[in-house]
Each structure stands twice: as structure tokens, then as C-alpha cells.
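The next block holds one structure in the form of C-alpha cells; read it before the comments.
One protein chain omitted, others in place.
Letters A, B and C mark the chains in the order given here, with residues in each chain numbered from 1 onward.
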Amino acid sequence: MAELLISISTPDWLAHTIAALVQCGLLLAIALCSAAVGIWLERKVSARIQDRLGPTRVGGRFGWLQPPADGLKLICKEDIIPTAADHILFRIAPYICFCATFCVFLALPFANGWVAVELNAGAFFLLAVAGLEIFGVILGGYASGSKWSLYGAMREAAQVVSYEIPLGLCVVVVVILTGTMNLVEIGNQQAGWFFNWHIFHDPFTFVVFWVYVTCAVASSNRAPFDLPEAESELVAGFLTEYSGFRWVFFFMGEYASMFVVSGLGALLFLGGWNGPIPIASLLGLTPDDGDVFGWIGNLLGMCNFIAKAFAGMTFMIWLRWTLPRLRIDQVITTCLKYCVPIVSAMLAGVMLWSFFLPGGLIAALTRPASFPRSAWERTDSKPDSFPRSAWERTDSTLRVDGMRDNGRVQEEAWRRSLPAVRSHAERGNEGDFQEESR
Amino acid sequence: MQAERAQSDTVEFDVRTDEMLINMGPQHPSTHGVLRVVLRTDGEVVSEVTPHIGYLHRSAEKIAEKLTVRQYLPYTDRLDYLAAMNMNLGWALTVEKLLGQRVSEKTRHLRVIVAELNRIASHLVAAGCFGLDLGSFTPFMWTFREREKIVDLFEEICGARLTYSYLLPGGVTAGPPDGWFGRCEAFLDQFDPVIDELHALLTSNAIFIKRTADIGVLPPEMAIDYGCTGPVLRASGVDWDLRRDGEPICTEMYDGYTWQVIAPTGGRYPDDHPYPPVPPEAVVGDSWHRFYVRMLEVVQSMYLVRQGIEKYSAADGELDKPIKIKEKLPKGEAYLETEAPKGQMGFMIVGDGSAVPWRVRIRSSSFCNISALPEICRGVLIADMSAILASLDIVLGEIDR
Amino acid sequence: MSIFTEPVGLSHFLVVGAVLFVCGVICMATKRNVLGVLMGIELVLNGANLNFVAFGSSVLRPPGTEGIGMDGQMIALFVIVLAAAEAAVALAIALSYYHAHATVDVDRGDELRG
Partner (left out) sequence: MDTINWHSCFFLLLAAIACGFAVAVVVVGDIVRMACCLVVSLAAVAGLFFLAGAEFLGAAQLMVYVGGTMVLLIFGVMLTARGPLVSMKIGGGQWVLALVIGVALFAVLLQAATSTSAWNGPKANDQAAVPAAAKQDDGAAAEQDAAGQLGLGLLGVREDRLHRQDKPVLLGGMSGYLLAFEIISVHLVVVLVGAAYLARARRRIRNPESRAPNPESP
């Protein structure tokens, strides 16, 4: 886009600035739309669960325009800042909250290559930035000058910091499987039929997915883990003193972060933009078949990804309107006594599994005889069952299968470093390495 | 265990921080009105609880000294506004006791029907609010949906949806309209499966059990000491119900009815029923049992309503007309406690020969139930506070009078 | 020769690191609050970290020259981890200091008894 502007004799700096602003605007629009649709979904789903109709009139039959109407109403409300509040922090807290969530969208890929910033440490970056959201909540809770808000902030701090551990471990499990933290590559490695999804890779990842769900719900402060704003205990927790526009920002941040954790879950475990059936590659809509077809395929993939993310959000909404809230000690217990040990055990399990059965469950079931070379044979002899493009692209960066890749990199590294670390290797590691790599 | 907790004079903490005094209420979502509870907290742990009441005080007793007993009836609606029929009934029975009147069979059965229907409605509100206070909104909507049907029925017989003023001393304002009993039965028929849904949503829900089992345990002795009554008392294992154990004027109303008093005497509930069993974590007298007792009482009330409908149509005679507006009261006094949904509701009327009582005193069940709050809330977490408060099922209109 | 058009070099990063470091030192010297001192330490560590990363980075040097490579990032990583550990311990000390002295003023804690 910048090139286009330069070509019509716009100054260089202006062209780049405009292009950057447009892209930011696009991302912001995605973030806001996901929040708006999330709010609408919440209203409709909760209404259905409770035998109500929910919004029916605003903007046509299904109340489509209810979120903007809500927003308009809230913007028109009086903006109240309590006397006891720390004015500056009180004002900036909602924006911190929203900006942190918005920054996550920078690294969230929507389809193969459709990501604002493709980071090598994408998964890690996503977790790190999503964790910043609590900062806004804590500041808001503290700055409100209300005891209830302070309680909300303290709960948020305790809860989210605890849940970052199992959440991070869940991501590590997938990183071990794929051998990369690049989210686009993680998505591409799950291309093909649904049994290539990581959730179906082996029984351990299946368990890890549910741990991830728990932690994702907890880290985005949704019921039954919505303790920071527990309305029946803390009035409204950290939101107690907020009203109007600032409240909207917190609210949007919450829904956008729901979208993010659902999207991350879809990327890590549910195939990302790869549908259960590889329609795009069956129809010949891969980047290999031409730019236009590749673009259409990517568009389909994006729809797929967004559908998965909203399915995740619907699940969270469903949970919220069904379950009572946990108590703070139970929330922490769930994290430290259940989530962390389970995911640690699963981590070890996944390591062992991908060591012995690198191809995943389906490969292990269908080709038990060819162990342990099944992964190699599958990719080499039957490339047609997978979208070619994905394989070829990942091949170019030496990434076909997590284990194979890791093994190869390590092996090469080891080989090349042998003269230097010979003495080290002679202490007993060498044999292992050579055996496993052959 | 809870008693132990209460007796130990210190509460220990791993990480000790500053104590904080917090006003829970009078504007707080889970204090069920304008109750104000002052919490002394250390972190999330509540070390001391002091309820402050009186925000809804309307001089209900004093007003009664200016009005005739029939004129006063609408004021009883405003005591426990979630069970106005039972308040009416308590007042009516007390006045009848003072006047020495007895009502006809038909009136008696009609009273049983509406009183028990209102008990169902009140318990539904209690169950729904319990869910709400634990952070689950859906049970509230579901119970209110059912309560709404009961309220519709009441609207048909008396025109009001909240403050009925229907069961007057001496009789009722008017008989039920045609087909009303049929609609009652239709409601009960469709309500039967809904109870299972409510049990599925709350009673057997793992989180619900974790939040309520062994929380706010009220031992039977303490319950009796504090004058707790109703489901709160019965959930502590005391088998006591004025509909069965009360004064003759109360028990006569239920002559010929078969039903059970729900109380976990000896840790066991009286009857086999299709509802979820008691979870192993639950301790008799805890919040879970208070909820469960109400849920089971709903079923008993349904039996009573069905029997009442049968007996009403079989009964001879007419419905009684209420007493005159300016009916003279005899010299003397009458005190009567009746079993309202939230506990024993007592009215005392002192007559001096005129139509206006010389003195009226109201004994409210919620008032006594909430007085146990500081005892059972010592050392719980803030989140448990709302659970315990919800399990006591208070109504501020009745506490503050 | 505007800074907006020239690529940044190692020196630029080192200057930023120096600013952070000095701010941290002043912060440590001027704050009486235990937590303020702790924040000063964090700033100092970050200034040092920035230098490590800059020295290890390949984009900041003229082509052909070689820095400390991976070592810079590695050491910075260790610093981050150790700083987090240090913060946890320091916070625990601050808490128990607060319990003992009912204040977080470091000047009050001039005796070594707990």
C-alpha cells in the first residue's frame, strides 16, 4: 500500500504513515468487531439459555445493532470519577487494558500468512502481551479508591498470575510438538484433515486442550472464574467505580481478550484456519494454484478461523450462564493443584509420545508396523492427502514435523560442534544422539 | 467444626496484612435489599460480621395501633413481600384466635392452597437468589419464570401480583374464578419436571456443592438458641414445623392432609425421592442443606396444593365472608405463630374492646435467622458471606418492619 | 545526517542503557521506600540488559563485524530470570520487614534483629 501511495507521488514518510495507520485501523476494526459480535452473542446466547428472546428489535430482526446501541448509551452516560480516586491512573487504566488486548491482535494470524506481524516467538509474544491486560485492571481497581475495587484488583492479580503458569505450559506442549513458536507455522502444520489437529495428535494433547480451556477462561476473567468483578460479592469488583466510556473500554477489552484466547486455542489445538476437511486444497485454492486462488483459499481459511474463535466464545458464554462462580481459594486450588500438575504430566507424556510415535495418533493407529519411520513415510509417499503447499513451504524452512525437525537441527548442530565439544560428548551423550537421529 | 471455629479466639493467617472494615450494603447486590453488614476482613478472610438493620423500618407495629384489624391487613403484605399470602394468613389466624372464630371447610382448604402456592413461590425466589449470589444468573431466571406463573394465578384470584391482601380475617375477599383450580393443577403438572432441572442446575452442581457444603454451619443448639426457625432450623436437623407442631389453630388447618416435614434428623432426609442425594461434603446445618430443605419443601407444598384442590371441591358449604371493617375486638390478647416460608411469623394483638388494637407486636422469622449471621460467618471468606446470606433467605421488609 | 534517516547503532542503545542505569541508581539513592529501592534495582538491571542485547545484536553493527552474538541474549535472559527471582525474595523481605516494623521506610530498619 505504501508503494502504491509513493507511486502517486506522495512523500515517502507520509505514505508509510498512512499505510501504517490504515493497517492499524483495520486491526482495530477487527478487535472492535470481535468485541461487538461477542457482546451480541452473549446477549442472545444468555437469553436462549434463560428462556428469553434477548434483543430483537434494534437493527432488524435479531437485534444486530444492539452492541452499537449499547455503546451509544454508555458514551452518553455521565463520566464519574470518585473523589477518592487517583485521577490519572483511574483515567488511563481502561486504555491500558484495551491497548494490551489490541496489541495481541498484532501477532494473531487469521489465515496462512495473514498476520500483521509475523513473529518467530509469536506464541510467546501473544501470551506475554495478553498478560499485560491485568495491569490495567489492577491499576483501575487500585485507583478507584474503593475497597471493593481494590479487592477486585487483588483477586485479578492473584488469579491471572497463577493461571499464566499452566497457560504457558499448555502452549509449550504445542511448541514441543511443532518445534516452532511461529503461530503461522503452527497453523500450517495442522493442515489437512481434522485428525491433523493437535487436539487429536495424541491423548495427552487432548487433555492439554481442556486444561487450556480452563486456563483461558480463567485468564480472561470469565465465569466461573470471574472473581475480579464478582458482582454478588464485590458489587462489581474493579469495575465498581467505572461508568460510561471508560467502562466500555474495559468491557471491550474483556470481549476482545475472549476472542484472542479462543483464537489462540483454535490455532494451537484446533487447526487454526484449516477446516476439518481440507476444502481449499481439494478445490485447488492454495497459493500454488495462483495468487487469486490462494487468496480465496485464505479467505475461506479466515472464515474458518473466525468461526472457530466464535465457537470458543460461545462455549465460554455457555459456561458463564450455566455455572456458579468459584471461590478465590478454589480458583487458586484449581490452578495449582489440578491444572499445573496435569499439564506438567501431559508435557512429559507429549514428549515421550512425540519421541516414540512422532506421527501422531492416527499415524500410529494406521501404520503401527512402520514405526518409527511412519512420519517420514506418510509425508513422502502420500503427499496428496495433505495440501501440498503447506508441506512444501514448511519443508523449505526444515519444518515438516516437530520431532523430525528438532532431531535434524540437533543432529546437525551436534555434528558440526563435535570437535569442540568432543570431550563433553564422550561423557555419554553421543551414543544417544546418534541412535535417535538414525 | 464451625463451632470450633467460632470458639477459638484467634484466627490465624499465613500472610498477615492490615485489617479492613468494609460496608457490605446497604447498596450491595447480594444483601437482598437494604441490609448493611459491616465486615472486618483480613485479606479475603472475614473475621467479624456485624449486621446493621433498620433501613426499611416503616413503623409497621405502630401503624397497627391506628387501624382496625381488617384495615391493617394490606400492611402485612409488606412484611414478607415475597410471601404476602402467608403474612395475610398469619394475621388472619391471629385475629380469628382473638375473636374466637372458626372458618368453614372450603375457606380452610382455599387458605391451604394459596398459602402453599405462595410458599412455593417464596422458596423459588430463595433458590433463584441463591444461584444469583453464587454468580449463576440462569437459575434466577428459571425460578422467576415459574414464580411468574404462580403470581399469574394469584392475580386471577385477587387482582394483585405482589401484595395480595387476600386471606382476610374471617374469610377471603372473593372466591376463585371459574377454572382456577384446573389452571392450578396444570401449573403443578408442568412444574414437576422443572424441579428436576433446578436440581440439575444447582443442587448437584459440583461448584455449587463446593461453594455451599460445610459453609456457614449452624449447629442445632445454636439454631434454637438464636430462635432460628423455618427451613433454617430444619436444615440444622431440628424436626420442627408449626403446621404440624404448632397451636391447634394452625394444625387444624392441615387436618386430613398427608405430607412430611423436611428435616435431616440424624443426618437423613425422611423420604425416598427422585432428587439428587446429599453429597458427602455436606454437613447438616450448612448452606447446602438450607437450600436443599427448601427445594424438598417445594415438593411437599405441591402435594399439599393438590390435596387442597381435591378437598376443596369435595367440601360442602360456602366460602366465609371476612369480618366487618370495624369489627370490635374483645378485651384481651392473642399471640400466634404460623409457619411462613421463611420461618415462624408471629403476631400479637392486644385488644381493648374497640375496633383498633391497643398494641400489636410482630415476631419476624428473618430477624431471628439473621441474628445468627455473626456467629456462623466468623472466619469465612468474603465470597462465603453472600452464600451464607443467601442461604438464610432473609427479607428486609420483615426484619425492619 | 538526520537521526531519522541514519540507522541506529550500538551507541544509541548504550546511551539508552546508560540513562536507565543512572535513573536506577538515583532511584535507589533517593527513595526511602523499600519498594522504591527495589524499582531502582529493576531499572539498573534493565539498563544492563539493554546493553547485553545491543552488544549481541547483529543488526546494530556494520556488516562484517561480529559482536558477542548469542551470548548477549543468553546473559540477558539469565538476568531477567534472576531479576524475577530477586524481586520475589525482595518482596518477601519487604513484607516481613513490614510485619516487623509496621513501615516500609528503609531508614527505620537500622538494627539487624528481626
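What we mean here is this: contacts are C-beta pairs under 8 Å (C-beta built on N, C-alpha and C of every residue); 3 or more make two chains touch, one makes a residue touch a chain.
Just so it is clear, the model here is predicted, and its values are computed rather than measured.
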| item | value |
| --- | --- |
| Contact partner of the left-out chain, one of A:W40, A:F105 or A:Y142 | A:Y142 |
| Contact with the hidden chain (one of A:A31, A:V45, A:C97 or A:L119) | A:L119 |
| Touch residues of subunit A, complete complex, unshown partner | 11-13, 16, 86, 88-89, 119-121, 124-125, 127-129, 131-132, 134-135, 138-139, 142-143, 150, 153-154, 157-158, 160-161, 164, 168, 179-181, 328-330, 332-333, 409-410, 413-414, 416-417, 419-421, 424 |
| Positions on subunit C contacted by the hidden chain, ascending | 2-27, 29-36, 38-40, 42-43, 46, 49-50, 53-54, 56-63, 65, 69-71, 73-74, 76-78, 80-89, 91-96, 98-99, 103-105 |
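In the analysis below, only the chains that are shown with their structure count from here on.
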| item | value |
| --- | --- |
| Chain contact topology (line, ring, star, complete or other) | other |
| Chain of greatest Cα-centre distance to subunit C | B |
| Euclidean distance of C-alpha centroids - subunit B vs subunit C, Å | 63 |
| Whole-Å separation of chain centres (CA-atom averages), subunit A against subunit B | 48 |
| Centroid spacing, where centroids are CA-atom means, of subunit A and subunit C in whole angstrom | 31 |
| Residues within subunit C bordering two or more other chains | none |
| List of subunit B residues in touch with subunit A within their complex | 20, 22, 28-30, 43-44, 131-138, 141-142, 145, 201-202, 205, 207-208, 210-211, 381-386 |
| Residue numbers on subunit A that touch subunit B, as the complex places them | 46, 49-52, 147-148, 151, 154-155, 223-224, 226-227, 230-235, 321-330 |
